[in-house]
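Here the complex is missing a single protein chain, while all its other protein chains stay put.
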Amino acid sequence: MKSHRKERLSIIVFITTGLSLAIGLTLFALSQNIDLFYTPTQVAQGEVETGQRIRIGGMVKDGSLRSANDSLRVQFATTDYINDVTIHYEGLLPDLFREGQGIVVEGAIDELGVFQASRVLAKHDENYMSQEVKAALDAAGVSAENHLLSSQPET
Amino acid sequence: MWLWFSKLGSPKWFYELSGKWLPWLIGPMALLLIVGIIWALLFVPPDYQQGNTIRIMYIHVPFASISLAFFPLMALAGTITLVWRMKLADIVAKTAAPLGAWFTALALASGSIWGSDIWGTWWIWDGRLTSMLLQFFLLIGVISLRSALEDAEAAAKACAVLSIVGCINVIVIKYSVDWWNTLHQPSSPFSLSNEAPNPPEVWIPLVIMIFAVYLFFAVSLILSMRNEILVRERRSEWVQQLVQAT
Amino acid sequence: MFDLIQFSSVGEFLNMGGYAFNVWLVYALFAMFFSVNLTYPLIRKRQIVLEQKRRLILNKEIVSQNEDNNEVDNLTFRVGEGT
Partner (left out) sequence: MSIKRTTTLKAFQATLRRDLLIAYKRKNEVVNPFMFFLIVATLFPIGISPEPDRLSEIAAGVLWISTLLASLLAMDSLYRADYEDGSLEQLLLAPHSLYFMVLAKNLAHWLISGLPVVLVSPLIGYMLSLPAESFGTLFVTLLLGTPVLSLLGSIGVALTVGLGSRGLILAVITLPMSVPVLIAGTMAVQQTLNGASLAGYLAIMGAMLLASISLAPLASAAALRISVN
C-alpha cells in the first residue's frame, strides 16, 4: 500500500503546484493594464492608428451634437473632459443618447482624423432615480456626470 | 443529524414533506408576485434616463440573478451524488437543468428587449450577455448528455462530473468575456455604497420581485422533482398505493 | 396611496411612455413562462398517475387471466409491456 500512497501524494503535489502557478500567473495578468476601451485622451495622443477598428468610451460633450436635416447623419464629440474626439455616425441613436451621457462607439479613424462610427451604444450605470430626484440632485450640485464618471472603470 | 441526512435522501420522505411545504411556498409566492408586479408597473417612478423601461428591470434582474445559481446548484447536487450517492441529489440535478435553461433564456430575452431601448441594440457581444448565452449552451449540453446516456446511474454520475467542470468553466467564461467586452452595467441595483444610492421606491419592489421569483423557482423545482420521483419510484409500494388512491 | 400611481390614465399606462411594446412584451413573456411552468408539471403529474393506473389495471388483468387459463394472451401481454 505504500506505493499507492506515494502515488496519491504525487498527484496532490502535482495538482497543487500546477494550480498555484496558475493562480500566480492570473494575478500577474490582472496586474497588467488591459485596455478594453480607448479614452479620447489615448486617441488624441496618437495611440490609435488610422483605419484600426477600436472602441472609444467617453461622454457626449455638451453642445456638440449636430444632426443633418435630411438624413440620419449625426456628428458629435466624445470627451473624457481632457480631450475630445469628433465622431461621425449615420443611423439611429439609442434612446439613452444625450449630451453628458456615457457612450461607447465602435469604428475607425479615417484619413481626415475623424472617427467614423459604425455603432453607437449608450452605457448605462447601475443608478436608477426618478426625474424629481434627479432634479433635486442637480439642484444640490451633484451632477449626474460626476456620478457617471465615477462609475466608468473601463479603461 | 446523520439520520436526518439519510432521511432527506429518501424520495418518499421528500415527496410527503414537499406536499406539505407546497402551499406554504405557493401562498407567499403569489402574494409577493402580485404586490411586486403591481408596484413595479404602477408605482415605480420612471427613471430619469430610461423612463418606463425601468419596469423591465423588475423581471430581468430576478431572473438573471437566479440564473447564476443553477450551475453552483447542479455542481453541489452532483458532488453529493458522487460522494454520498444520495438519490434525491440527482433528482435535483436532473430537474434543475431544464429549468435552468428556461430561466437563462428568459433572462437573456428580457435583457435583450431592455437593451434594445437603452443601449440601442437587441444583441451585443457583451461580457454578461455572452457568458449567459454560453451558460445556456452548457446547460443544453448537460441535458443532452443526460438524455443520451441510457443507464440512469451512469447518466447521473456523468452529469455530475459535467456540472462540476461546467461550474468552474462558467466562472472562467464569465471573467474572460467580461475582460473581453463589457457594456452591461454593474449589477448593484441596491448597492448603498454609491454616492447616490438608489432610492427605496426603486429597490424595495425589486427585492420583493427577487424573493417572488426565487419562490417561483423553488415551487417549479419541487413540482418537477415530485413528478420525477413518481416516475422513478413507480414500481414501489407507496407510489402504487398513491396511484390507486387518486 | 392612489396618488402615488405614476400614470394619470389607463391609456397612458398602456402606452408606457412610448415603450409599450418592449415593457409589455417582457411582462407577457414572464406571464407565459410563469403559467406554463406551473401548469405543465401538474399536467405531467396527471399523465404519470394515469399511466401508472393503466399499468396497474393491465397487470391485474394479466394476473387474473393467467389464473383463469394458463394460456397467456399474446396481445394483452404486448400491450402490458408497451406502456
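Per-chain numbering from 1; labels A, B and C assigned in written order.
Simple rule for what comes next: contacts are C-beta pairs under 8 Å (C-beta built on N, C-alpha and C of every residue); 3 or more make two chains touch, one makes a residue touch a chain.
Bear in mind the structure is a predicted one, so any value in this text is a computation, not a measurement.
Engineer: Give me the visible chains that the unshown chain touches, in label order.
Structural biologist: A, B
Engineer: Quick one: say which of B:L17, B:V35 or B:L145 touches the chain that got left out.
Structural biologist: Of all options in B:L17, B:V35 or B:L145, contact with the hidden chain holds for B:L145.
Engineer: One chain isn't shown here. Among B:I164, B:A218 or B:V231, which residue touches it?
Structural biologist: B:I164
Engineer: Which residue numbers on chain B touch the omitted chain?
Structural biologist: 82, 134, 137-138, 140-141, 144-145, 148-149, 154, 157-158, 161-162, 164-166, 168-169, 172-173, 175-177, 179-180
Engineer: In the whole complex, what residues of chain A lie against the chain that is missing from view?
Structural biologist: Contact residues on chain A toward the absent chain are 3-4, 7-8, 10-11, 14-15, 17-19, 21-26, 28-30, 32-35, 52-53.
In this section, only the chains that are shown with their structure count from here on.
Engineer: Can you check how far apart chain B and chain C are, centre to centre, with Cα atoms defining each centre and the answer in Å?
Structural biologist: Those two chain centres are 20 Å apart.
Engineer: Taking the mean of the CA coordinates per chain, how far is chain A from chain B in Å?
Structural biologist: Taking the average C-alpha coordinate of chain A and of chain B, the gap between them is 30 Å.
Engineer: In whole angstrom, what separates the CA-based centres of chain A and chain C?
Structural biologist: Centre separation, chain A to chain C: 46 Å.
Engineer: Pull out every residue in chain C that's touching 2 or more other chains.
Structural biologist: none
Engineer: Which positions in chain B touch two or more other chains at once?
Structural biologist: 45-46, 51, 53, 117
Engineer: Can you name the residues of chain B that touch chain C in the complex?
Structural biologist: Touching chain C: residues 33, 37, 41-46, 51-53, 55-56, 59-60, 99, 102, 106, 109-110, 113-114, 116-117, 216, 219-220, 223-224, 226-227, 230-231, 234, 239-240, 242-244, 246 of chain B.
Engineer: Quick check on the complex: what are the chain C residues that touch chain B?
Structural biologist: For this pair, the touching residues of chain C are 4-7, 13, 16-19, 22-23, 25-27, 29-30, 33-34, 37-38, 41-42, 44-45, 48-49, 52-53, 55-56.
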